[in-house]
Each structure stands twice: as C-alpha cells, then as structure tokens.
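Report on the structure given below.
The other protein chains are all here in position, but one chain of the complex has been omitted.
Letters A and B name the chains as they come in the text, with residue numbers starting at 1 for each one.
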Amino acid sequence: MIGNAPFFVAMLLIIIGITGMLTRYNLVRIIISLTILESGVNLFLVSLGYREGGIAPIFTGSPDGALMVMPTVQAMTLTNIVIGLATTALLLSFIMVLHRRYGTCDIREIRRLRG
Amino acid sequence: MKQSNIVRITADIMFPFIMIFGAYVVLHGHLTPGGGFQGGAVMASGVVLLLIAHCDKDIKTLIPTQILKNVETFGLLLFGLSALAAVILGSGFFTNWLVNTGLLFGTPVEYGPNPGYLNTGGVIPVMNIAVGLEVLAALSVIAVIMFRSTEPDCGGEEQ
Partner (left out) sequence: MTGMDLFANLPGLLLAVPLIFAFATPLIGRYLPRARDGWVLLGMVLTTVIGLLIASAVFTGGTVAYTFGVPDPSVTVPPDSGGIPVRIIFNIDAMSAFMVVIAVVTGLCVMLYSLSAASRSSGKDGYYTLFLLLVAGVLGMVCTGDLFNFFVFLEIASLAGAALVAFRVDKGIAIEAGLKYAMLSTIGGLFFLLGVALLFGQYNTLNIAFLAERMGTTGLTTPDAVALVLFVTALAMKCGAVPMHFWAPDAYAMAPAAVTAFLVVSSQASLYALFRICFSLYGQTLNTVLLGWFIIILGLLSMFIGVTMAILQKDVKRLMAYHAVSQTGYMLLGVGVGLAVLSSPLLLSNFGMMAMEGGIFHIMNHAFYKGLLFLTAGVIFYRCGTRNLNDLGGLGHSMKWTMLFFIIGALAIAGIPPFNGFASKLMIYESVFSFNPLLSIIAMVVSILTLASFVKVFHSIFMGPKRPEFADVTEAPLPMLFGMGVLSILVILFGIFPEQVVEVMVAPAASALADQAGYIGSVMGGA
C-alpha cells in the first residue's frame, strides 16, 4: 500500500492541475496549474522506474555486482522537464505580450476571438 | 530599483563559482548524475543572478545578448553535426563514433565499476557540452528578454 503512495500523489497532482486550469481565470494561475499537471505526470513516470534495492545505473564508484535500475523513465522525465521548460517560457512570453496589449491577465476580458 | 551593496557584491563573488559548478556538471555528465541540460540550467541561474543584482544598469553591456544567441546556434549546430558526422563516417545517425578510438573522449574503458575517467564516453560528452552551451545561452536570452520587457518603455520584442 505504502509503495503505491507516489501514484496517489501523482494522480492528486494531476487532478489539482486540471481543476486549477478549469476554475481559474488568471492566465498566470492557469500556467501554474499546467505546471502542476506536468509535475504530476513527471512524478508518475519516475515512480514507475522505482525498483526495490536498485541503484542508479552509473559505474563511477558503484559497488560490485549491484542491481541497477533501467534509466528509461528517468530519461523520459528529464525530456519532459526540458519540454515543459520550453513550453512554460513560450506561454509566459505570450502572456507578457498579452498583458502589455490588454493590460490584464484575466481570460474573461482578453477573449476577443469568438465564433 | 537599485539592489543593496550586499546583494550586488555577493552576486559578483558567487557568479564565477556558479559557472564553474555548472561547467563541472556539464563536463562530468557522462560519469555522474547531471548533464548538459542540468549544468546549462545551473550556469543560466548565475546569469539570472547577475541580472537581478544589477538590474539598474544597462543590461546590454552587462550581458551581451547577441553573443549568447550565437553561442546558442553554435551549441545546436555542434549537437546536430556531431550526430551527423556518424553518417558521414559510414554508420547510423547518432552513432557514438568517437568512443574507444583513443581520440578526444575516446579512451577505451573496461566494463564494470571504475573510479570514473573523464576522457571516455565518445560523443556523449561532446553532446553534453553542446547542450550545455545551448541551454545556458537560450535560458539567459529568455531571461534577459523577459526582464527587458518588464520595463515600462520597452520595445515589442517577443520570445
């Protein structure tokens, strides 16, 4: 049961992220919710890679014959963090331009594209 | 807004150490946890520290954006070309063509635990350095541009 705790936390983070995106009106808060959702997915990925008693697959100074984990999920998580960084930077720069043009970050006032 | 002397002087003292630590993380990416992105992000955090500490000065003279942009392009090209070099040498794209050749980063190493030899890993450290340069430059440019556009009388530059 306790071994499943990371998965519950990950799901909780994902739910918090989605709820935040649906209920907030401030664009910056929506981006924060998006990053929370992303953290949830990252946590889920990393938790999948956990093996009892495994060590990081690095030979530098490792004990002889130790059990090493497969680093695929760690690589995936890292890639997703990098992608997340790029996305967040892009979205934030969009928001900065929007704020300069409209003077607000509230999506109820920004919405001009309709129909 | 001018920062206090303590902040500015501490930032100046810390900056080289942050850069060295970032460079260490990049260069040892194939031996220890870390790598190009992590080290680059550490180095970029040093640039951001400078930016915050000296926000009252002219940023253009403090951080040369154009050089950073060129460094970014250089990093990306180094990454792409070191992957492409494998094709030119007659194997598949992204093949580790430097490993075990005795050249740069090419010292052969036995399978199994070892104390960690820097001069190994073939093309992996080269790509780590490329990514590190790219991330350092890209994050710094993003930070500078975002910082500049918070000033009231800035131009409309994006990204």
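Simple rule for what comes next: a residue touches a chain if its C-beta (ideal position, glycine included) is under 8 Å from a C-beta of that chain, and two chains touch if they have at least 3 such contacts.
Since we're looking at a predicted model, the values are computed, not measured.
**Student:** For the chain left off this view, which of A:Phe8, A:Tyr25 or A:Tyr102 is in contact with it?
**Tutor:** A:Tyr102
**Student:** Determine and list the subunit A residues touching the chain excluded from the picture.
**Tutor:** Counting over the whole complex, subunit A touches the hidden chain at residues 14, 21, 27, 30, 34, 37-38, 41, 44-45, 48, 70, 72-73, 76, 79-80, 83, 86-87, 90-91, 94-95, 97-98, 101-102, 110-113, 115.
**Student:** To test your reading of the contact rule: which positions on subunit B touch the chain that is missing from view?
**Tutor:** Residues 66, 69-70, 73, 76-77, 80-81, 83-84, 87-96, 156, 158-159 of subunit B touch the chain absent from view.
By definition in this document, only the chains that are shown with their structure count from here on.
**Student:** Between subunit A and subunit B, what is the gap in Å from one C-alpha centre to the other?
**Tutor:** 23
**Student:** Which of the residues in subunit B end up touching subunit A in this complex?
**Tutor:** Answer in residue numbers: 31-33, 37, 112-116, 142, 145-146, 149-150, 156, 158-159.
**Student:** Can you list the residues on subunit A that touch subunit B in the complex?
**Tutor:** Of all residues in subunit A, those touching subunit B are 56, 58-64, 78, 81-82, 89-90, 92-93, 96-97, 100.
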